[in-house]
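Yeah, one chain of the complex is gone here, protein chain that is, but the others are all in their spots.
Labels run A, B and C following the written order; every chain starts at residue 1.
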Amino acid sequence: MKLFEYIGKEIFSSFGITVPRGKMVTSPEEAAQVAAEIGGTVVVKSQVLAGKRGKGGGIKFASGAEEAREAAASILAITVQGHKVEKLLVEEKIQIDKELYVAITIDGSAKKPVIIASSQGGMDIEDVPDEHIVKCHVDVTVGVYPYLGREIARRMGLTGKQAANFAKLLPLLYKCFKDKDAELVEINPLVISGDILIAADSKFTVDDDALYRQKDVPYVEDRTSIEKQAHDLGLAFVELGGNIAVMANGAGMSMGSLDTLVHYGGSPANFLDAGGGTGMEGTAKALELLLQTNPRVIFINIFGGITRCDDVANALIQVKKTREIPVPVVIRLVGTNEQEGVKILNDNGIEAYKVMQEAAAKAVEIANAE
Amino acid sequence: MKLFEYIGKEIFSSFGITVPRGKMVTSPEEAAQVAAEIGGTVVVKSQVLAGKRGKGGGIKFASGAEEAREAAASILAITVQGHKVEKLLVEEKIQIDKELYVAITIDGSAKKPVIIASSQGGMDIEDVPDEHIVKCHVDVTVGVYPYLGREIARRMGLTGKQAANFAKLLPLLYKCFKDKDAELVEINPLVISGDILIAADSKFTVDDDALYRQKDVPYVEDRTSIEKQAHDLGLAFVELGGNIAVMANGAGMSMGSLDTLVHYGGSPANFLDAGGGTGMEGTAKALELLLQTNPRVIFINIFGGITRCDDVANALIQVKKTREIPVPVVIRLVGTNEQEGVKILNDNGIEAYKVMQEAAAKAVEIANAE
Amino acid sequence: MAIIIDENTRLIVQGITGNQGRFHTTQMLAYGTQVVGGVSPGKGGQEVEGVPVYDSAFAAVEAQNANASVLFIPSPFAKDAAFEAISAGIKVLVIVTEHIPVHDEMEIVEYASRNGTTIVGPNTFGIVSSGKCKIGIPPNQFFIEGPIGVVARSGTLTYEIVGNLTANGMGQSTVVGLGGDRVVGLSFVDVLEKFEHDPQTKAVVLVGEIGGNAEEMASLFIKDMTKPVVAYIAGKSAPPGKRMGHAGAIIERGKGTFNAKVEALQAAGARIATLPFEVPDLLREVIG
Partner (left out) sequence: MAIIIDENTRLIVQGITGNQGRFHTTQMLAYGTQVVGGVSPGKGGQEVEGVPVYDSAFAAVEAQNANASVLFIPSPFAKDAAFEAISAGIKVLVIVTEHIPVHDEMEIVEYASRNGTTIVGPNTFGIVSSGKCKIGIPPNQFFIEGPIGVVARSGTLTYEIVGNLTANGMGQSTVVGLGGDRVVGLSFVDVLEKFEHDPQTKAVVLVGEIGGNAEEMASLFIKDMTKPVVAYIAGKSAPPGKRMGHAGAIIERGKGTFNAKVEALQAAGARIATLPFEVPDLLREVIG
């Protein structure tokens, strides 16, 4: 789960990391008030889960309450990188002597956290040449000590108080990363302002699988309506925009199904991993979801392991009985309890495919028919 | 630093370990009031840094406020194991189905914490046969997980809810041990009361060297007046009761000096490690301390490494100038700046020994002279 | 021969008294796996399908000389159970559980590596040394003994491919599910290395997917392998920035794309199946 900038900064601050003075607001009036409280020049930043907000007009400077009100009103009226703006962060404008970059994320191949730092902050880290990037893995049983901060500061070319302050910051950032079950904490830019280091932005992603123990992290919704319904059912769902609704069991199998459909010239409406062992009821609800994508055909691809073919067949029949299914259903059904499943389908006048590619080709044929 | 039972229990409770309801009081009136609040039978326990308080009359049961007042008055009037009683803990009397033992301390030879547990609590762990004691070292980079509690519970013969509750308790106790820089946390007895486990007593020793970062642990004074003065000077000092005041540099050297004095028939007044590199001023203050033990002779044994012999000599001369030293001083002085030191002493009419045993023998001779 | 597990593997099931644990214990016994004990705190002394249940993994290992374990334990408790197994001396630990927090996974993997325990998973279907031992949840009927080693990140897709192999008369030496999470115990390279040295294995099927750089790392090893490798990579049609079910299956910041993986594998000499069902034909070409 990605957090808004202002939430990430609140967390940083609670761990002792310096952030600009500021406050989240939702209206031009509040923005004016906060600007007045802060005094001087403020920056008004759209709070959306996207980068490059400045280019989309999502960040404006303002001198005084009136300008802040206007800036807030104009940003609240636009969409930034496709996101409607509902929240703003009004902050003091800080003195920028230099911009650094620092992040901690998870390196799956090393199986460890990795610290990424650069003396060239303020731009995408992907655009920074490798020789200006310092990377360092963290032993999770040891954690991050100040010495690691000193060493990384040295490799970034920092000296004196700035190096000492970076050495203080890094263990705090790691504690943040670990205590909040983060997948990513990123400060870009980390601003050098005199000798002080200030987190001028925050990217903060919390591991979805750890949300059950991160109750005090405010929930941020970043799913479409259907994706949210799927999530509430415990299903992995991604909207793709095509016209073939797809259900398969297993993430790899689902991707394989999409690839096969595309291979035959089809256009999938979604990714849906119905999971292993989802019972009849879950399967029925998954089918209801698929119908919401308004497809021209539904493609079901089941290789029964834990999933029982008869459960899937019964679920399909059940949905058919309770509501109109306005489009054809192409189903491939093999594996556990295959015979029972196929019989149920046949008894209800539905053909079942045994071979995935034949079923996929059929689904594409229906979808692409005039 | 050893903590009183009631402080240890407050810490346990703050970590989620169940303790009896109760409160520390310092007068019979307060004891009566707390007993009334608790209701039923209470136990009034002397708060002194010693074991076996029950045998010394330091623990009494009382039904109701009046009895509690009387019990408190009687305990406040006595000394328990040589300690004057100034504080009492008034607690609810809990139902005792069985008494267990659990402690975590430091095993110097394994260089790790060690968990010690027994199904035979309520007595000194030294008196429990080995086959009823479960020991288990802790990897400090891993810590204590519930599984270790389950396994130890199993080896203690616990089952069902009691085992499950022990498995919950152990990680809390370890967190307590680690977060508070403890050298020892001991619960004896750990009372089984129905399915609940209650810490009916606490022994809690915090590492003196970590007190600088354990500011919220209340300070408990357990030193004699001279020992406290020595501690405030950064010197290690132990009162021993004899008539030869001893100062040496280094703990081993100090012990060796005592051993040598005893070997020659002497009786040391104290252990004093003047430390390495204690300057002139510190040495002078150490000498002042020695005089407070009212010795018949002062024995100074210096092997100068970091410590400079001229500093020690100058300190001695300085003290001699500012106040009367009413007893003879026998000094052995070798090592760094030995010549300078010996010259200073000789210039002031003091002889310096070169060989430790000769000096020790001389000091004993003076002390034992009629 | 086979890799990681074989007919001498003595398995305990942690969480044996739960629905999943009970069901798959039955299935594993039916496949021929030596399930020698189960663990369920507070239920020691019971039996599940004739398998004795113990209160702790230590007790089970002590009593049964077990060397492998499989976790059917809900994610919030999985780390504790994994540490227990590793502490108890288990050498192969299969973690079926999905949705374990990734910080827990990093700690499990680190602790296992310090103790010499092989972790299969988390979020894996498990591992099968066909005809000898199955640990995990795949359906029994598709796994027959033979010369093909299979290593995969995803589950059902692997059944599909193994089902195709079996239908084509191509048995498997060992089928390893690495797991779908971002941090898992075994890498492709770890398993490829073992297949390279396993006399039974004649060719290897690698089932990868978008996200991460595990396939790219694998290609560095494949370059020097003597045994042929056929690879299928799922997610060709997946859009960037979207997590395709698996935590690890996401193209972020332009990394972990289908094309990069396929190019790396092809350059290393692997044959690429465009769709899952092409694998048997490609295998036939490389092993003749």
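Convention: contacts are C-beta pairs under 8 Å (C-beta built on N, C-alpha and C of every residue); 3 or more make two chains touch, one makes a residue touch a chain.
None of the values given here were measured: they were computed from a predicted structure.
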Partners of the unshown chain among those that are drawn: A, B
Candidate in contact with the missing chain, chosen from A:Ile94, A:Val114 or A:Ala164: A:Ala164
Per the touch definition above, residue among B:Gly58, B:Pro113, B:Pro189 or B:Gly282 touching the missing chain: B:Pro113
Where the unshown chain meets chain A, residue by residue: 142, 145-148, 150-151, 154, 159-160, 163-164, 167
Absent-chain interface as seen on chain B, which is shown: 106, 108-109, 111-113, 126, 139-141, 178, 181, 183, 207, 209-210, 212-213, 236, 238, 240, 248-256, 258-263, 268, 271, 273, 276-277, 303-306, 334-336, 355-357
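The rule is short, and it goes like this: only the chains that are shown with their structure count from here on.
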Category of the chain touch graph - line, ring, star, complete, other: complete
Separation of chain A from chain C, taking each centre as the mean of its C-alpha atoms, in whole Å: 27
Residues of chain B whose C-beta touches two or more other chains: 142
Residues of chain C whose C-beta touches two or more other chains: 111
